[in-house]
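Shown here: the complex without one of its protein chains, the others still in place.
Moving on, here comes chain A:
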Amino acid sequence: MQKITYAAECPECASAVTIEAEVRVSEIIECTDCRSELEIVSTEPPELALAPEVEDDWGE
């Protein structure tokens, strides 16, 4: 099966991050180079931002 992917630049280390086609906005992925947690801020065009820090009131 062919997998469609996109590339975007990591805002932390500037390396190219591969994004799978089925990602959704506000999903968190990890940069394989610098291990930063990145948020998908847009899919068309693919755009990444550093994910927000976990806050004290997050969770179930």
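Keep in mind that, in the parts below, a residue touches a chain if its C-beta (ideal position, glycine included) is under 8 Å from a C-beta of that chain, and two chains touch if they have at least 3 such contacts; residues count from 1.
One rule holds in what follows: contacts and distances are computed from a predicted model.
Comparing "Phosphate transport system permease protein PstA", "Formylmethanofuran dehydrogenase subunit A", "[lysine-biosynthesis-protein LysW]--L-2-aminoadipate ligase" or "TldD/PmbA family protein" against the UniProt entry of the hidden chain yields the protein name "[lysine-biosynthesis-protein LysW]--L-2-aminoadipate ligase". Looking at chain A, the residues touching the absent chain are 24-28, 40, 52, 55-60.
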